[in-house]
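For this depiction, one protein chain was excluded, whereas all remaining protein chains were kept in their positions.
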Amino acid sequence: MLESVSATAAVVQGASGSVMADHRTPLVRRCWYVAGRGDEFTRQLRERSLLGESVVLYRTEAGRPVVLQNRCPHRSFPLAKGSLEADAVRCGYHGLAFDSGGKCVDIPSQEVIPPRLAIRSYPAVERGPFVWVWMGDPADADPGLVPATPWLASQDWTYASNYVFLGANYVGLHENLLDLTHFTYLHPTTLGTPEYARAPFQVEAGSETVRISRLVPECDVPAIYRTTGMRGKMSRHTVSEFLTPALHHASAVLRDLEADGVYTVYISHFVTPADQDRTHYWFTFARDFQIADQAITEFTERSALHAFNEDVDALQEIARMHGSGPDAKREISLKSDQAGVAARRILRSLADREAGPA
Amino acid sequence: MLESVSATAAVVQGASGSVMADHRTPLVRRCWYVAGRGDEFTRQLRERSLLGESVVLYRTEAGRPVVLQNRCPHRSFPLAKGSLEADAVRCGYHGLAFDSGGKCVDIPSQEVIPPRLAIRSYPAVERGPFVWVWMGDPADADPGLVPATPWLASQDWTYASNYVFLGANYVGLHENLLDLTHFTYLHPTTLGTPEYARAPFQVEAGSETVRISRLVPECDVPAIYRTTGMRGKMSRHTVSEFLTPALHHASAVLRDLEADGVYTVYISHFVTPADQDRTHYWFTFARDFQIADQAITEFTERSALHAFNEDVDALQEIARMHGSGPDAKREISLKSDQAGVAARRILRSLADREAGPA
Partner (left out) sequence: MLESVSATAAVVQGASGSVMADHRTPLVRRCWYVAGRGDEFTRQLRERSLLGESVVLYRTEAGRPVVLQNRCPHRSFPLAKGSLEADAVRCGYHGLAFDSGGKCVDIPSQEVIPPRLAIRSYPAVERGPFVWVWMGDPADADPGLVPATPWLASQDWTYASNYVFLGANYVGLHENLLDLTHFTYLHPTTLGTPEYARAPFQVEAGSETVRISRLVPECDVPAIYRTTGMRGKMSRHTVSEFLTPALHHASAVLRDLEADGVYTVYISHFVTPADQDRTHYWFTFARDFQIADQAITEFTERSALHAFNEDVDALQEIARMHGSGPDAKREISLKSDQAGVAARRILRSLADREAGPA
């Protein structure tokens, strides 16, 4: 199943000589991003910042999720402070109403509605537990490109899930997710095992995706799996993939070296810039074993939240260091950064492409 | 009485093709602004920000209100942190003293006082309950141009009054005050009645003032007048005028359609930019009926404060939207904005005139 997600990954290693993205690189807009959990789209208007734009989220009477520009084009009042009437949003200042396509359908003080009095309606698609939004040119929004996460809807799987707010740019998070060498130092109580940091790895970098895999032939069961049925010595095969600026996917396959058990875990990271310096970060932690055991799900969620908050703390500490000292912008990369550097080159290349010819 | 205030208003409608002021337009300085209530000028030094300048307010022993530059010209200590000695302010850092005209009258550490060691003294005039200040070139300060508000000193009237701090630029407040179509949506419980939003209106825009009037032939008594003697169906004639960047005046004449009663209300809005992004906002709500009934005054004050705080909330929400999204600066105006747009053109034209030839 994982293969279907990363089928486009090629086997070019460390190819590009282009510059890496960092926290000042313009955000990539031509991409499907998670706008929120499906259950956040209700009959109550909800304001959110996505890629530096203020939007309002709601659900039509027929159940379709809607993402509209939050700023009323008349006098800039935030529509989320207005009200929902059937499928239209009515502004709380002068009462202008906009339908779910962004078209103005009522101006209380006049009969004629100028056609240009419209707001942006962002293409939105619901898939499993999430609603995805397209923040680029709507003409380019192809629902077929929304990433598939079938295991989140399958009866053979279950998952833990939660949200973390990151007070830093998204580039650092993507690099963090491709980097397995920090487990031992940043996550000693959840993910890190001493064998992990030095295990050999293999990186496959394509033009738009990056894949890093690592096999630890023999290790103890990591702490995060403590409440599962796993016991004794295991082999641990992990694959971590940067698929789009909005999505990072990881899998772990643990084989019991004494008994017959094989345990598969899919961890998905849904990364959506709120703006240049803040990031929404949803995750799912799915497994195909002991799926009825709610205690495992809860322990996994707590453990993952704990670990991901360690990442968030680290990335926010790093953001605090930006600009400190005369050479604060200089970073020196290591061999283990190969995958992260490849993803940052992709992010830079995508941003450059959107900026158009210089 | 109102006519005396707006005598200069001409009958040019939607004339100017000039650009509108917005929250980034330089503040208009050649104007009398309210610096504070008279009872805020005491023998205690009081610091305030007016049009981006820090000033110190006090009252001389003879009772004259004074507005001085707050920054000591020696080492920039705020004089409001010093002390008042007779009519002079003594700095709390090195003891320099300045008289109410801004002239340095004592330097404890030396005998000779350099003539250039002076601070700005802003022309100030007390009228009724307020002290007005001239923030432009003092040579242009004509006390004859201070707006007259005789009903605030008349025995035939009484008024409620209060202050609201607005965390946004003053242009939006002026436009709000000329706009009657938002009553139904923003002030449903105090000022808005359904008939109001669609009633026809008439705009008279002069070169420096704007007047909008509206007659609702038959309506219920608005909630804000609930504790008065008004009952049953009324006609409601309202006039709202932008008189200067510092003053907005409105009147409402309600006639009882069944009995003989005529009720006149004068609402004055005193608008003083603290700086580009913050505004002082005093109001008086005066009436010529049941003037001895203190309960009406108190209810009116509470209701007006409630309604004006709704405006303030809305304007601060709008300020929060400024800069959100790629087209955040674009505003589309409606027919009902005719008066507000005219006032914003005047504010822009006054600001351009002060900036001088480009």
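The letters A and B name the chains in turn, as written, and every chain counts its residues from 1.
The rule is short, and it goes like this: a contact is a pair of C-beta atoms (placed from the backbone, for glycine too) under 8 Å apart; a residue touches a chain by one contact, two chains touch by 3 or more.
Everything quoted here is computed from the prediction, not taken from an experiment.
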Of A:Thr60, A:Ser83, A:Asn162 or A:Thr184, the one touching the omitted chain in the full complex: A:Thr184
Touch with the omitted chain, as defined above, among A:Val105, A:Ala118, A:Leu145 or A:Ala314: A:Ala314
Contact footprint on chain A, counting only the chain that is left out: 172, 175, 179, 181-182, 184-186, 197-198, 314, 317-318, 320-322, 324-326, 328, 330-336
Chain B residues touching the omitted chain (full complex): 49, 52-54, 69-71, 73-78, 81, 90-95, 107-110, 114, 116-117, 120
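Note that only the chains that are shown with their structure count from here on.
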Centre-of-Cα separation between chain B and chain A, whole angstrom: 49
